[in-house]
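Quick one: the structure is below, questions incoming.
Only a portion of the chains appears, each positioned as in the full assembly.
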Amino acid sequence: MNPLIKIITFPGTNCEYDAYKQLRFLGAEAELVWHQQSTLGNCSGIILPGGFAHGDYLRPGAIARFSPIMEEVIKFAEAGGPVVGICNGFQVLTECGLLPGALSKNEEMRFICKTVPCVVKSTASVLTSAATGGQELHLPINHGEGNYVCDDATLQYLTTNNMIVLSYTTNVNGSIENIAGITNKIGNVVGLMPHPERAVDPLTGQTDGQVLLKSFIEATK
Amino acid sequence: MEKKHILLGLTDSEYDLIKEKLGREPNDLELAMYSVMWSEHCSYKSSRIHLGRLPSASPRVLVGPGENAGVIDVGDNIAVAIRIESHNHPSAIEPYQGAATGAGGIIRDIFTMGARPIALMDPLFTGPPEQPHNAYLLDGIVKGISGYGNSVGVPTVGGNLVFDTCYNQNPLVNVFCLGILPKDRLVLGRASGVGNLVVLLGSSTGRDGIGGVSILASAAFESDQAGDTTSQSSSKRPSVQVGDPYEEKRLIEASLALLDAHLVVAIQDLGGAGLACATSELAARGRVAMDVYLSEIPLRESDMTPPEIMTSESQERMLAIVKPDDFADVQEICKKFEVQASVIGHIVPESSDCPNQLRILTEAGGTVLADIPAATLADEAPKYNREITPPKPLAKLDDMLSASRDPAEIATDGSHHASVPDIAEDILRLLVDPAFVYEQYDHQLFTNTVCGPGEADAAVLKLSAPDIAFTGKALALSSDANPNYCAIDPRLGTAMTVAESALNVACTGAEPIGLVNCLNFGNPEHGEVMWQLSESIDGMAQACRELDIPVVGGNVSLYNSSEGKDILPTPVVAVVGLIESISQKPPIIGLNAEETLILLGQTEHNLCGSAVSRLHEQSSPRAHACNLPRLDLKFHKQLIGFITKLVGAQIGSSNGIPQEIANSTDNLLSYIHDVSFGGIAIALCEMAIKSQCGAIVTGISSVEELFSESPSRVIVCTKFPEKILELSQQYGIPSKVIGSAGGKAVTADNLFTLDLANMSDQFSGYLSTYLKVTDRE
Amino acid sequence: MAEATLYLMTTQTTEEMNKMEYKVQVIIKPLDVIANPEGKAIERALSALSFTQANKVRVGKVVNFSISADTAEAAQKITEEICQKLLVNPVMEYSEILISQEAG
């Protein structure tokens, strides 16, 4: 079967079409999956896209993690399948325990939408394998709650295992260690606040997101 | 005790008219419905007779004014729907929710037409943020737009930010929305088909904003800030409407899915005046009779009275007309998106004596609580030809604020700029970067945004949406206002506003194809305000006619006043332009070192109404004492045509492009910026700040030339000055070299020098300084 | 969903006859070790307003609801479960529960 990427859509998700469009632009096959579905079917990779699942009420991702499809997503991830959570998707991944830590309100208490320089800290993940360590990428961020927090032990765990994959060059939202994205220990589950799918089309600006999505597409093959 | 209808904001003669329409006394429910539908906000009773003068036709216009939104054909079987609305008074009371529900309301107007909303713009007007209460209002308003727009999934790609003390207690929050649709998804809010169901979609109905339109948007509005915070104090104010973007997002998806499946006959959003408005408009437009059953309306609070239910302004609701056989399918779709759908009535056979009776019943077959010809609610409010009093020549428009010097003197002599440091100082005071605002807005969703806020003179979006593939076209959007000019001469000021907005879209290579407007004025019972309104409409009509831009919709907000004074006349326009083909990003605002700066168009050395004059008056130039720069609409049209072609050729359009440009392989234009607020001085400094490149200005000789805001001018930065000069001559556009780019400062002979770092700090620091900390005082 | 809830309430009427309505208040606070940007923002505003007496500001959430249960203990148990499953993220927050009998 050909590789097929599934894009999980919750009510309130709004970046699903953008992810779909850009994955296809980069040559991958993709399909939207509604959160009420209880099977993934043919699936070689999963994107949890950005947006405001369940309105971000209570906490971003807090309600989404109970959707029927999430059991399948967790199984897929635990079996080593490539899973990337972008922005709201990152929040869902921390809420459901696939990634450690949590995302709290931006330090300045304001939503931020702009393109910021980021640095690839580790290439040992499904999202960064095609990049080079230390590479600077200009990526759009778009969030009100992207301030990564965790306790000291978790931070220690993240650093010793090389699990911080992406960081901001200046601290835009208050995140510990400027964290913009992390992975799990084996590198198949990645969450990041920046939106690589917004940096693909040269007509709309940066194309630095391509290397990340290409890594992911490669991992689904 | 005062008479009921007076308490509801109706006059004695309006009450008599209701009796005449009904042939009897109205009961309480009927009176409540008339009072909201005949409010200024819903009925346009003071402005309607004037609005007819606006030109609204063009071969592209599919739907003009009068529907929920205007719709324009952009080819390839695609249409765009646009609309703008104000949410001024609610934002004065609760800035976050006022602005949020303003965004929510205008978005509903767009998807009601079958269009997917893909862009918002938010022209905002507040008092200067140096005053804490203004900062509190602005901060809340911006967070409200951000909180709602981002979450509902519609990017905010542009807007305006204007500060003036006249908005101190009465901020203006206008929100524009644009949607795109496959032409065959277009639906109108016209009920039809006896036996069809009236289906209410979305939120339950609560006591939100009861009487909102009549109280908030009418003479009865008074902002009282005091309140007891430690108890649930009862208040005469209508309760604040709270927006739920999550509900609206699901409502958008459900409504578009229903339309795609051809499951609705008609659909209408619920906005001001709630169910009273939606039911009567649907019935009146379709000329059908409708029964509505109160028992079937899901309520948030069980003890609501019939008038409360019918006039509630609870957000995120839609009313659809559905064939009975289709209802099961409707429910299926609504279930998927977790949208509540309730049958609350029927289209019923008309009675012979009354063609479109709207009846409100306790339940199906129950007691009739109201029985009104729908058209009398929706269309037959009185239209007032209110008294128009032109101000006396040279009289102050606003006696409260007197200028410290004669503005005429300032306008002509410029003597306050005796010393050179003054000029630099003035420039710094005029530099405000709205980035602090627009960086709180998602402006990239749908990955359509070619030019986002702050980048170019207009926002540029690829013409595409989740269900509409990109065909190579793009849209350009600009919203504009010029209250200073309009205060001095509302007719010319409004024409200039239209002209600026049209030129803004042209600067991105787009041809202007449609306009919507929001007319924010003071109390229409003041003769002078009616004069401003009437003049403004004439100015808009004239500019739109000469520039061939149809007005496809609008909104009027009256009774805007602060500290007992009417606001400056503030007509806001939003122009949409079409780029036939885009393969490259248009030139934006900026400078390239070593390139030449050319001014296209001619400067009138006149500071009347300019931003810099305002700095040197104690208050503002509301005096009627100077003459604005002239606007030559014929020339302006020529300039727009030239710029559209020049830029269009560069970015890939092939429409009527002159050979010389099409053949050029290198980009003729590196950067472009129109000259408006702050004149050439501010235009150049903005260009410099954006690309952190200085400029040496040579061709400017006086303060008047530097700061004049005369219309029809554009600055370009180019590698090919001879070519530009030659082409402009060929197209009859005056042009001159005004300097060259480079260095770390902007310097103009004998006038000023400002280094980039200094300017940039001032530019970006202004708003954050005042908005970091905001309290309600 | 609202309809579903209504429907459930109707059919359960008989077995719910004996149940009481309890008022629940859950206060959710940020853990001490976690930064609280909202609190810091308020602190800044307070100091700008010259309320220098106030400090150590921390902002959390309060969730109020009704619960129908046989006893206060049962209500407490359900609430704890709700907190653990949904309301509280232990990485950042902890909660305090207050249960009282519904007035009227």
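By written order: A, B and C. Residues from 1 in each chain.
We take it that a residue touches a chain if its C-beta (ideal position, glycine included) is under 8 Å from a C-beta of that chain, and two chains touch if they have at least 3 such contacts.
Please read these numbers as outputs of a predicted model, since none were measured by experiment.
Formula for the whole complex: give the number of copies of each chain kind, using the labels shown.
Here the full set of protein chains amounts to A x1, B x1, C x2.
Here is the rule we go by: only the chains that are shown with their structure count from here on.
If you average the CA atoms of subunit A and of subunit B, how far apart do the two points sit, in angstrom?
A distance of 35 Å separates the two centres.
Using the average of all C-alpha atoms in each chain as its centre, how far is it in Å between subunit A and subunit C?
Here subunit A and subunit C have centroids separated by 30 Å.
Per the centroid of Cα atoms for each chain, what is the distance between subunit B and subunit C, given in Å?
40
Touching two or more other chains, which residues of subunit C qualify?
Residues: none.
Residues touching two or more other chains, restricted to subunit B: which are they?
Residues 338 of subunit B touch two or more partner chains.
Which stretch or stretches of subunit C touch subunit A in the complex?
Spelled out, the residues of subunit C in touch with subunit A are 30, 33-35, 37-38, 40-41, 86-87, 89, 91-92.
For the complex, which residues does subunit A have touching subunit B?
For this pair, the touching residues of subunit A are 11-12, 14-15, 17-18, 21-22, 34, 36, 51-52, 54-57, 110-114, 140, 142, 144, 195, 197-198, 200-201, 203-205.
Looking at the complex, which residues from subunit A come into contact with subunit C?
Touching subunit C from subunit A are residues 58-59, 62-63, 66, 94-95, 100-102, 104-109, 147, 149-151, 174.
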